[in-house]
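Yeah, one chain of the complex is gone here, protein chain that is, but the others are all in their spots.
Showing chain A:
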């Protein structure tokens, strides 16, 4: 099978996050709850975030979706924990650029997230990858206003 292309999409680390999601669940003491879904396919996510002194101190997600959307959610929660709101939003911008196949700021160590860069070659799947990030962005932008 022409699995070379597919291997760019389904990297080992993605499948690991899909099978063993990090930060799965609901934060009981979170101060942000964001529900988001992808109406075209039925994927949905509930993201709970705890912000203390302008820093994301904890984040968890619950939801249903494909390997790309769920692994992306897992990686996103992992990445924003301990980050300042500003930095988390910056990361979101980098991720969005990465998905659109644009040049992105590679000074920042993206860790596992880098594995999702192959999604940009599968236009139909970009929305899967960005679902959790959009939820995070929405929540933190609201929080920033306060």
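The rule is short, and it goes like this: contacts are C-beta pairs under 8 Å (C-beta built on N, C-alpha and C of every residue); 3 or more make two chains touch, one makes a residue touch a chain; residues count from 1.
By definition in this document, contacts and distances are computed from a predicted model.
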item	value
Name of the absent chain as recorded in UniProt (options "GMC family oxidoreductase", "Cysteine desulfurase", "Amino acid ABC transporter membrane protein 2, PAAT family" or "Aldehyde dehydrogenase family protein")	"Cysteine desulfurase"
Touching residue (missing chain; options A:22, A:60 or A:125)	A:125
Identified contact with the non-displayed chain, of A:36, A:51, A:68 or A:136	A:68
Absent chain, residues of chain A that touch it	1-3, 5-6, 9-10, 12, 15-16, 19, 40-44, 64-68, 122, 124-125, 128
